[in-house]
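Every protein chain but one is kept in place in this view of the complex.
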Amino acid sequence: MPAIRVQDLSHSYGHYQVLRQVTLEISQGTCYTLLGANGSGKTTLLRILATLLRPTSGRIEILGRDGVTDKTLIRRSLLFLAHGSHLYEELNALENLQFALALRGLFPTPRQLKLVLDRVGIGAFASMKVRHYSAGMKKRLSFAKAMLAAPDILLLDEPFTALDHSGVELVQDYIREVLNRNGTILMSTHDPEKARVVSQQVGLLRQGTLHPWTWRQKDAS
Amino acid sequence: MFRHVVQWVVWKDLLTEFRSRETLSSMLFFALIVIFIFSFSFSMNQQAAQELIAGIIWVAFAFTGMIGLGKSFSAELQNDCLEYLQGSPAAKGAIYAGKVAANFMFMLIVEIILFPLFVIFFNLDVIEQISLLLLIFFLATFGLSAVGTLFSALTVQIRAREVMLPILLLPLVVPVMIAAVEATKGALNGDPLPMYQQWLELLAIFNVVFTVVSFWLFDFIIDA
Partner (left out) sequence: MISKVVRRLRRFQGWFGGLAAGCLVAGLYLGLLASPPDYYQGEVARIMYIHVPLAHTALLAYTVVFAGSLWYLWKRDPLIDNVCHAAAGLSALFTALALVTGMIWAKPTWNTWWTWDARLTSFALLFFILLGYLMLRTFIDHPEREARYAAVLAIVGFLDLPIIHFSVEWWRTLHQPQSISLRGVSISSGLLIPLVIMSIGMSLLFAYMLILRTQLLYLSRLLETKRGRLLSQFHFSKADP
């Protein structure tokens, strides 16, 4: 059973068609990279897979569950780190993590929280309001959330933006770790070189149509 | 699980408010200005005040409530937090319940701070009726926040949301307003309870109906 299966998926915003007949299969334990220009439909595809948008036509299946009827089940095993950081500015890092995980039914201990914040390198800012965080620190905090939530499926929208060199390495390490425990990752990026190190498959979205590629084909183009 | 989500949403909203004090301070200040404008525009003497005061109190409370309700979900727009609420496995009804509880608390806190000001400015006699008045405030505020939270979520992602919230919400809460004004008037006049008991019953019915309906419909607003 593939972890993510997308079949003839189309989506339009009003009269503008963003995705056309996208078909895609990602097996468990692999990382798939989505490339594509701005406005090619990458985020829309991720949002549909995260069950945030209903597809106009076609169907999606995540771990064998239908994306429209079994939303809650999918949401339990899936985490979407989107373009927005999903953080509350008035809360500090610890409180943000506690709230976000409580909505998923998880209640990490203070020790776990501290360990994970240290790992993503913001342990020293644990009780600082997120309002004062830089974009890179917010990104690291989002990954701390992912580490604690430990989802089977991880959707990443531009995971490398705003991160410094050590941040990129941290994310790459984390991706390897998820793959090692048979997790599945789908990410969109404008930075194929950083994705390539950890990702087995790659696809190019162009005008809403998905073209499956290999990294070698990509080099040739 | 359900109870935990409700608690955490309330905790989050209260903590945010405790740190920023944005909602409560703007509500309080707005209400204070409304009271002053009313007293100037009606140039009230004691007798006129007795007639009009219940209406003024509730107009002030309702408009102040709009501010709190509007902020309730627009605060979730920053960093796309609303998206996380939608995509989390938590029951959307629990999120609704938490938001209603938080909005209800904010509105009630503002009302409890403001009411003494009405008593002072308009020289009201309330000591004997205070528990009944609190019951009326409690019921009517709950009705406003139950429907208002649904419409706060409904208007937050559309254009012109600041205007659309009162435009859509106020016609729907007319029964709450009528009942609250009539019951408050009765209580302030010192009428015996049976004379305005029907209004309390109306409020209770409204609350039950629209808590259930909004709880169910909230799913369709927040989730695709």
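Per-chain numbering from 1; labels A and B assigned in written order.
Methods note: contacts are C-beta pairs under 8 Å (C-beta built on N, C-alpha and C of every residue); 3 or more make two chains touch, one makes a residue touch a chain.
All of these numbers come straight from a predicted model, not from anything done at the bench.
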item: From B:16, B:64, B:141 or B:214, residue that would touch the chain that is not displayed; value: B:214
item: Contacts of chain B with the absent chain, listed as residue ranges; value: 147, 150, 154, 157-160, 164, 167-168, 171-172, 174-175, 178-179, 182, 198-199, 202, 205-206, 209-210, 213-214, 217, 220-221, 224
item: Positions on chain A contacted by the hidden chain, ascending; value: 12-17, 54, 56, 207
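To be clear about the criterion, only the chains that are shown with their structure count from here on.
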item: Cα-centroid distance, chain A relative to chain B, in whole angstrom; value: 38
item: Footprint of chain A on chain B - complex, ascending; value: 1, 4-5, 8, 11-12, 15-16, 19-20, 78-81, 83-90, 223-224
item: List of chain A residues in touch with chain B within their complex; value: 50-54, 71-72, 75-76, 80, 82-91, 95, 98-100, 102-105, 129, 138
